[in-house]
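With one protein chain held back, the other chains of the complex are shown just where they sit.
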Amino acid sequence: MSSNIRIWAGNADFLHWTRTTVAAFASERIAFLAILSQKLLAGDYSAALKALGFWLREAQLRQWQQEYANDDRTILAPVGRVFIVSPSNVEGLFAYSWALSYLMGNQTVVRVSEQLTDDQQALFALLESLDKQTAGLSEQAFISYDKRSDWTQTLSQWCQLRMLWGSDQSIESIRQIVLPAQAQEWVFPDRYSVSVLHLTDADIPRLSKLSEGFARDVSTYQQQACASPKWVFWYQTDKALQQRFWQAVNVHLDNAFPKNERLVASQYLCALGGKQVFYDNICIVEAPRILGIEQSLIGIVGQSQINAMKAIADELPDNLQSMSVYGLNKENKIELACLSSVRQFSQLGQALNFDKVWDGIDLASVFSKKISH
Amino acid sequence: MSDWKSIEVFGLAKAEKQAWLLGQLNRLTRHHQAHCQPYANLLAGQGQQEGAAESLNAVPYVAARLFKMLRLSSTLPDNVFKTLTSSGTTSQVKSQIFLDRDTAALQSKVLVSLLSSFTGKARRPMLIVDHDGLTGDKAGFSARGAGVQGLSFLGRDHTYALNSDMTPNWPVIDDFMAKYANEPVLIFGFTFMVWQHFIQPLIASGRSNQLPQALLFHSGGWKKLQDQAVSNDTFKTTVRQALGEQVAIHNFYGMVEQIGSVFVECEQGHLHAPTYADVLIRDQETLAEQCEGEIGLIQVLSFIPTSYPGHSILTEDLGRLLGEDNCLCGRKGRYFEVLGRLPKTEVRGCSDVF
């Protein structure tokens, strides 16, 4: 039977939880998350955990509460039992989706990988200590288990909503495990992200700020997050201006990527037909269309030139996630949204900021029922 | 002086060697440019000169990992005679090296010429520290199998020392030892396997001094032995305790991407570049050529690879150049040491728990 399960925080007795009457945006849950946020912001935690703390700050929670306020036509209620499987490497991710599930009043079991990162350990220690003071996690569990055990099966039977984050391969493998007809499922598979930039001479004073933002988007997680831009489409932008942009980006990327990784990446894209146009702390390779989408390359950004949005849309893959954009108007964005699979737009420097609407899906809505009355 | 056979393996001093090797390498650069589209793209994309390097350090190089990411071949699929794959665990993506008949033959000939300068021309009885059945499958040839087969030309009466479960095949070993106790023999195996599956059991079983005239070639990296805190010196001392005080022991450095031109350790404990090949050390951060004594990435050059663009490869191994033309062993050419692998970059992305 199912053994080797480890519980990192919360309550291990999840198979026996009974239905409770916690409402969406229940005050004790807002209070718990607000304290968590304060502790993360005030304590000696990593930038990634501070970002989580920032995201969960009370002002933000209150704003969401207003946004989803019950009105005289609808009542917002929890889905019930939620099972989240999270990827190991973007450590914070499980916490974001868990926090929304929690906020919406659900009972939640989160599965993380067996090898905890330092950040995960720090976060679980904090959650445990807050739980001791408030019992706020009596219907939440953070666990890990051997993938060969039957826990995924058991929890799939248990839950009313299954949410999978991970590679295409692992999502397909979990999807082999039957989910009862009455349960819903949401998946967040491998994604690819690009940037669309439109610069004019008028933007020159802003180059420094824009480039800093772009540099942050590519350097966080060594460019390996789904939302890190890997290709830039220059929309009607002068080539000299492009070079100025890359030089400005370059300044912010001292030692960001190992040299050998940049070499491998550049040689790979060139072998596929690209032309190297910039090579320093980051490498820029130009080609008429996206190359190398199947490899995890580090320290490289491809670029293409386009004159019309229609031309970009033809080049974009189906698993497109984020477009970090600058200089596009609303019509441009609407055109791109309709012509491509894009799931979110962001400003430069914001590509990796988690939002409750992720991949084009409003997670707060996913984790709740909207009941009209 | 263009035919490699007319050149002494370790006989050319710097100026002569570079002149010969540079000509060969430029010829290969042009050849691969004409016959391997991704390679031609790579050079063009990086704005590199075509086949006109004026010194060895200007010969364009391919990052070793590219052989794992791309199918790099300069021969037609019909001419592929053997495909070599790197060893390594099953979960890793392996290098693929495409050999046609000519390149495969040249590799074997060069290897024999190179190693026989250590063993002498007479083919010795050969004990292979591995199990039989590595070389059977021609299509999916592993580096281990290729290494065993490449070296087997040097020997006769090939005897496999291990069972398929990696335990010593004592009857066969004892038989070999009894038969050749007073003859020069050749032993070959991968460093870790020699240590773990041959020398250790040999000592544990109380057998000693039974192959006093042996010459041992071993290769394959020190990582696992370093984990056990076994140095090259400890390795040699222990092997000699087990087999005989006069046993000659030569480690060599080589890789599946450049089989044939291996770098053999001399009596002074230095790895030597033969005339047919060379090494350069490049700074990890700038990729500029390093001076003697400085640590950096090892670039290997070889005149052999014709069927795939592997004549100049930047490895992910770290090493240090120790000298050139002046090793006390008398061999000409560069000598160096290998210091391990470039630490793997931790890739943190949206990959997952599974």
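The chains carry the letters A and B, assigned in the order they are written, with residues numbered from 1 in each.
The working rule: contacts are C-beta pairs under 8 Å (C-beta built on N, C-alpha and C of every residue); 3 or more make two chains touch, one makes a residue touch a chain.
FYI, contacts and distances are computed from a predicted model.
Comparing "Acyl carrier protein", "NADH-quinone oxidoreductase subunit E", "Transcriptional regulator" or "Sugar ABC transporter permease" against the UniProt entry of the hidden chain yields the protein name "Acyl carrier protein". One chain is not displayed; in the complete assembly it touches the shown chains A.
Listed residues A:58, A:190, A:280 or A:315: the one in touch with the omitted chain is A:58.
Which of A:42, A:69 or A:251 touches the hidden chain is settled by the complete complex: it is A:42.
In the full complex, chain A touches the hidden chain at residues 37-38, 41-42, 47, 50-51, 53-54, 57-60, 62-63, 216, 347, 349-350.
One rule holds for everything that comes next: only the chains that are shown with their structure count from here on.
Interface of chain B with chain A (complex): residues 38-39, 41-47, 62-63, 65-66, 69-70, 72, 284-287, 297, 314, 316, 342, 345-354. Listed in rising order, the residues of chain A touching chain B in the complex are 85-90, 93, 111-114, 144, 147, 165-167, 169-170, 173, 190-191, 221-222, 224-226, 258-261, 263-264, 266-276, 285, 295-296, 298.
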